[in-house]
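A single structure is presented below for examination.
Only one protein chain is missing; all other protein chains are in place.
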Amino acid sequence: MEFLQLLLSGLANGCVYGLIALGFVLIYKATEAVNFAQGDFMMLGAFVMIGLVNSHFLGINFWIAVPLALLIMGALGYLLDITLLRSLFGQNQVAIVILTISLGFVIRFFAGAIWGHEPLNLQSPLALGDVRIGGAVISLADLAVIIVTVLLTISLWQFFQRTKLGLAMQASSQNQMAAYYMGIPVKRVQGAVWALSAILACIAGILYASKGAVDVSAGFIGIKAFAAAVIGGFGSLPGALIGGLIVGVIEPFAGRYLPSGYSQLAPYVILILVLIFRPHGLFAQVRTKKV
Amino acid sequence: MRFHFKTSYDHDIRLFPDWWTFFVYGALLAVMVALPFLMDSFFLSEVTNVMIWAVAGLGLMLLTGTTGQVSLGHSAFMALGCYLCANLMFAGLPFLIAFPLAGILTGLIGALIAVPVLRLHGVYLAIATLALAIITEDLIVILRQWTGGVNGMFAPDIMIFGTEVNRWVNPEYWYYMTLAIVVIVTLIYVNLLRSPLGRAFAAVRDSEVSAQAMGIDVSRTKTIAFGLSCGITGLGGALMGFFAGAFNNETFTFLLAIQLLMMIVVGGMGFIHGAFLGAIVIAFLPQGLSIVTDNVRVLNIPGLEFGAFGAILIFFIIFEPMGLYGRWLKIRTWFELFPFARRDMFRRQKSYLKTERVR
Partner (left out) sequence: MSLLELKNVTLKFGGVTAVNDLTMSVEEGQVFALVGPNGAGKSTVFNMISRFYTPVSGSITFDGEDLLQRKPDRVPQLGIARTFQNIELFERATVLQNLLVGRHRHRRTTMLEEMFFVGRSWNEERAHRHAVEEVIEFLDLQAYRDKYIMGLPYGVRKVVELARALASKPRLLLLDEPASGLSVEETQDMRWWIDDIRRQMGITVLMVEHDMGLVGKVSDRVLALDGGKKLAEGTAAEVQKDPKVIQAYLGTGAISKTASAGGERV
């Protein structure tokens, strides 16, 4: 009974981690960079949505605001790529790590300047009502999070396997030069990837804001999403989701059964253990690098 | 344009290649020694602050700039150095023993941690060290009998040869103590760079394969670099904590580690000068910003400091990846070669990315 309740709340949180992790994986798969600002993208997406929907900001209808917010964030992702990231094209990963961390700082600053530093709630139609499953209670918002995440992961996975753009993204990540010779517009593909991952972050943000209050430091849950992505093996989309679920489920159980103070360590300890013992994730087939 | 007439190999091995550099650095040291007589105590403590940042930055520079391993978790080792030093002093050791011992212990612990962690490359290493920093924040709260937990702890009084060194009573003593530490740490760094070990660090950074083919044990070298780096950063952390007077889990958050990394990027990755230039920027940025916001009210927004720092960093990564020191080198070369300097002399080589990934 209690077990089921903990599991459900963990799953819903885990889905948000999973969604952010999907953003990491998407960019990593396509450009071999890691976007340390993905969590802040999520926070920004949530605030863009709040800005559009909440009555003391613009007060637009929720369902009209969703595509608008996605569009804004997608455009922002694309713009960031063509203005900032493209100039680092072909540079080493460390430069991109530092760039994206700084980007996170700047985003946090602007979000704080525009929407303030107080926690805000999204006026979401999802935020009403609970559903009873067995003896456990799950809020409508949590249920929506789980369903949307599963659907999204499946469609992204299919996108990479089936569509031309998806294959182009994979190809350009593995060897930019070869992909370029094959006629793939590598730079445009990279822009599309950043737009897509910003959209994903926005979806994660909307769902996260439906679940509870958001403030500008919400982006720091991106670090937990790192744990998710690493557990899932950084290059795998379903792996990211499963990693997110693992982190999400462990948290409430650790909080329940570990002494206080130790429980919030759980995701990071697992992250480090996975990195040390299974550096390519729990689900990857490891081969050694060819010198 | 200056010419170096070298008559012996010693010209290249010794600290200063010619009289001119010897004179420049000698003059700099003389100014630093005379500074307490020229400045009020407020400004003196600002300069002390810069030097403390520089010590911590030199530690990270050794790892990231010289050996090429990114760490986003050096705040953990700053905390370790600080708490070790304080606890050793509470156990009865004098500062002059506790302080270096804290550095050495931090280095050893860092080297132990490095063994599994340094098998990771690039981004994975960054993530693992970031997790380390966050875990440390929580550990400080959990281990409250040694750290004072959330309430924190007051730094014990520093006594050197029977004289108390107190920031408020005699800031010039604090200043001289920090100056001495900075000089020693910098000397160690320079000595390493002109020795086989320092060259092995650079070799590991630039090509692990050929470092191995030259007989360098890559994982051992990385571990030593990590240990040394942690030790130096630990000293910086101890100074920072003691200079603040009191410290708790909030003093050593992972943001501190990120600031440290950003600092060496702005200063100039891979250059000793870079750590100092970066330290100047990071220590004076808050002051500079408060002057701006006092005059321009519109900009008075909470969180401006980090925002501005992020923006500065983006600027540097894109337009001046070699940092302030790199910019200085370019200007100097331009003048030395005038009018023959070419625009593309320092141009980055762009290349298409080839995957280093396994799958």
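Some points to look at:
Note that the chains take the letters A and B in the order they are written out, and that residue 1 is the start of every chain.
Methods note: a residue touches a chain if its C-beta (ideal position, glycine included) is under 8 Å from a C-beta of that chain, and two chains touch if they have at least 3 such contacts.
Keep in mind it's a predicted model, so treat the numbers as computed, not measured.
Among B:112, B:141 or B:188, only B:188 touches the chain that is left out of the view.
Check B:41, B:186 or B:212 against the missing chain and you find that the one touching it is B:212. If you put the missing chain back, the residues of subunit B touching it would be 9-10, 12-13, 187-188, 191-192, 194-200, 202-203, 205-207, 209-218, 224, 270, 345, 349.
The rule we apply is simple: only the chains that are shown with their structure count from here on.
One inter-chain figure worth recording: subunit A and subunit B are separated by 32 Å, centre to centre, where each centre is the mean of the chain's CA atoms. Within the complex formed with subunit B, the residues of subunit A that make contact are 31-32, 34, 84, 87-95, 97-99, 101-106, 108-110, 112-113, 117, 173-177, 180, 216, 223, 226-227, 230, 234-235, 261-262, 264-265, 268-269, 271-272, 275-276, 279-280, 284-289, 291.
Looking at the complex, you find that subunit B touches subunit A at residues 64, 70, 72, 116-117, 119-120, 122-124, 126-128, 130-132, 134-135, 138-139, 141-142, 209, 258, 261-262, 265, 301-304, 306-311, 313-314, 317-318, 321, 348, 350-359.
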